[in-house]
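Have a look at this one.
Missing here is one protein chain; the remaining ones are kept as they sit in the complex.
Here the chain labels run A, B and C in written order, and each chain numbers its own residues starting at 1.
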Amino acid sequence: MANGRSGGEHYPGPMHIPSLHGDPGFAGHSGEPPGMYPPHHPKLQHHFDDMADQAEASTLGMWVFLVTEIMFFGGLFMAYLVYRSAYPTGFQEASNHLNVYWGAANTVVLICSSLTMALGVRAAQTSAPPRTQVGWIVATMVLGAAFLGVKVIEYADKFTHHLVPGPYFQWTGKYPDAAEIFYSLYFCMTGLHAVHMIIGLGIMTVIAVMAWKRQFDASYYTPVEVSGLYWHFVDIVWIFLFPLLYLIGFHYH
Amino acid sequence: MSGHITPKNLYYFVFLALLVGTGLTVVVAKFDLGPLNNVVMLSIACAKALLVILFFMHVRWSSRLTWVVAGSGFFWLLILFGLTMGDYMSRGWIAGSLR
Amino acid sequence: MFTNLPLFPQQASVQAGQVDAVYFFLVAVSAFFSLLIAVLVVVFAVKYRRRADDEIGFAIHGSLPLELLWTFIPLAIVMVMFAWGAKVFFDLHRPPAGAMEVFVVGKQWMWKVQHMDGQREINELHVPIGKPVKLIMGSEDVLHSYYIPAFRVKADVIPGRYNTMWFTATKPGQYHLFCAEYCGTRHSRMIGTVTAMEPPEFQQWLSGGRAEDSPVAAGAKLFQDLVCNTCHMGDTQGRGPVLTGVYGKPVQLQGGGTVVADDAYIRESIMNPQAKIVAGFQPIMPTFQGLVTEEQLLQLIAYVRSLSQPGTAPVPAGPAKQ
Partner (left out) sequence: METPTLNYLNNGHGLASWLLTKDHKRIALLYLVSITVFFAIGGIFATIVRLELLTPAGDLLTSETYNKMFTMHGVVMVFFFLIPSIPAVLGNFLIPIMIGAKDLAFPRINLLSWYIYILGGAFTLYVALTGGVDTGWTFYTPYSTAAANSHVIAAALGVFITGFSSILTGLNFIVTIHRMRAPGLTWFRLPLFVWSHYATSLVMILGTPVIAITVLMVAAERALHLGIFDPALGGDPILFQHLFWFYSHPAVYIMILPAMGVISEIVQAFARKNIFGYSFVAFSSLAIAIIGFLVWGHHLFVAGQSVYAGMVFSFLSFLVAIPSAIKVFNWTATIYKGSVLLESPMLYAIGFIGLFTIGGLTGLFVATMGIDIHVHDTYFVVAHFHYIMVGGAIMGYLGGLHYWWPKISGRLYNEAWARVAAIVVFVGFNLTFFPQFLAGYLGMPRRYHAYPPEYQVLNVLSSAGASILAVGYIVPLIYLTFSLWKGKKAPADPWGSMGLEWEIPSPPPTENFTVTPVVTHGTHQYAPSKEVGVG
């Protein structure tokens, strides 16, 4: 053919199918023979090259997951933003019925738990004895449980004061409608956060058992690390929830 | 594994800063500063979140990819907030059309 | 009115022509590009068909000028579409002053209409041709959407607030009225007829039928029945703000800020009176949520509006003297 489309003119020799399968680009293999790999770490999964590779992938995976968590809570924050800007005083009025001191105490509890979590990760990173590792993780869990305990007290208080939205919602003050929206969002946001705390406690239980079984040291601590990322994220959510829910009406009366 | 090991003192320092931030935000909320209340409140919250992200979550020492991933979450949140609030803020700009 | 296979909807409003003009422009552009792509793909596929098993194609990796060409030409074209479409849309959202106003309330599954002269209709709408008509629409339950295909206008009807739309009919006749936003079981039965009439016939139609109170008169009556007038008095002695002359004006709010006293604000003040308190007044007004229907709300609003239009207002409901 005159237009040169036939493979022969541009690509002399055997036709392309054999040629491309002999293509060094794909068929070539320059990896080390198996014998050259260092001995496999027992925790290395078959599809990763080495432990660093595996750790990087896990950490990246957790970060990507946290991005989805940001967007997950983001929907609720969006609703909060819209209604807060539509009913600013109503929200302040409603917020006034939350106990700032319980909220602040819980904030401190969560910050402490973030510290113990960070130290727990560090303990694994530095191959500290299992006792130390488990200690920090259990401390984190105790603080997390304390947070949930305070939350239970607060919820019970809202329940007895008929501040749970729905047919039994009672509001004697001004802006009953805005208050009901506020409390709907309050329960959604803190409830979703509490669910994350409970999941976190479950994860920490597993991590504590693994640490107790001496599974973590400087060569392998990915599970502690990624669980820590999760825990810190849940803490960050609360760092925003506390002022947005508890503090907006603090100066109001 | 080659993770960065953060000095313990840095953790304690960040922890103190977070406690101070919490105290500060409660104290400031007691005073009526008008719209400034929100600004202060959210600035402190963002600063606290940033401290946790950078130090407790080790982003300070992480790869650029981690920065991008972490940042993209907040960036997309801003897209959601920005465009949606754009609608709410601009309703009723046209005389005769109703909010 | 109906033929068996129409391929293009009737044009019966000023807006229809504007919408169709953009539409034809897009049809032309789309037809051109669809044909261009289709012809090129088919021609290439046939002309460069494989003639031997081992044949391969040319190594062409790309061309920056071509890429830029087919980035920026489409960009320019779509910007024209955007600007033109936005212009038409913008005009469709700016009802001219002096448009004839009609209240529409959607509920599962009917359209209730009330004209300013008091005529009411259900699932029908009578309008004069050649005169801008503005619909002020609310919903009693879920979302609906008021849609007149022959006029090329549509707007969602939203519970809790008002939406408006306007058109100028051009051709006498009967046209479909549809609910376009899914609203439940009998959504497809929430339909009706829009009748466009010559103005004299329309006047005749308006004056016919059962005589009913105009929305303003009905609103005035409600204003008394609900004893609004004990607080909102004609002078400044009342416990509530004077409503004469406030409509459309900015109102100073307690705690700073202003709000324009438009339909939405009046509605909010009736349903949720604590939301925005006028400066200098106590938040003592009770809510009327559940006590007034959407239609009655529109009548009250019509009445409050009329207080700002000297001359057109009926005899104000005189406040009961204490």
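We adopt the following convention: a residue touches a chain if its C-beta (ideal position, glycine included) is under 8 Å from a C-beta of that chain, and two chains touch if they have at least 3 such contacts.
Because the structure is predicted, anything quoted here is derived from the model rather than measured.
Though it is not drawn, the left-out chain touches A, B, C in the full complex.
Contact with the chain that does not appear here is found for just one residue of C:41, C:227 or C:291, C:41.
Among C:104, C:133 or C:153, only C:153 touches the chain that is left out of the view. Residue in contact with the omitted chain (choice from C:22, C:99, C:206 or C:251): C:22. Residues of subunit B that touch the chain left out of the display are 65, 72-73, 76, 79-80, 83-84, 86-94, 97.
Listed here are the subunit C residues that touch the chain not shown: 2-9, 18-19, 22-23, 26, 29-30, 33-34, 37-38, 40-42, 44-45, 48-51, 53-64, 66-67, 70-71, 74-75, 78-79, 81-82, 84-90, 92-93, 108, 141-143, 145, 147, 149-150, 152-156, 158-161, 163, 176, 178-189, 191, 272, 275, 289.
By the touch rule set out above, subunit A reaches the unshown chain at residues 3, 5, 7, 10-11, 16-17, 20-21, 24-31, 45-47, 53, 56-57, 60-61, 64-65, 67-76, 78-79, 82-83, 86-87, 165-167, 177-178, 180-181, 184-185, 187-188, 192.
The rule is short, and it goes like this: only the chains that are shown with their structure count from here on.
Centroids built from CA atoms put subunit C at 44 Å from subunit A.
Subunit B and subunit C have CA centres that are 40 Å apart. Listed for subunit A are no residues, as none touches two or more other chains. Those residues of subunit C in touch with two or more other chains do not exist in this structure. Subunit C meets subunit A in the complex at residues 48, 51-59, 255, 272, 274-275, 283. Against subunit A, in their complex, subunit B makes its touches with residues 1-3, 5-6, 8, 11-12, 14-15, 18-19, 22, 25-26, 29-32, 37-38, 41-42, 44-45, 48-49, 52-53, 55-57, 62-63, 65-66, 69-70, 72-74, 76-77, 80-81, 84-85, 88. Interface residues of subunit A, counted against subunit B in their complex, comprise 51-52, 55-56, 59-60, 63-64, 66-67, 70-71, 74-75, 77-78, 81-82, 85-86, 100, 104, 107-108, 111-112, 114-115, 117-119, 122, 125-126, 218-222, 225, 228-229, 232-233, 235-236, 239-240, 242-244, 247-248, 250-252.
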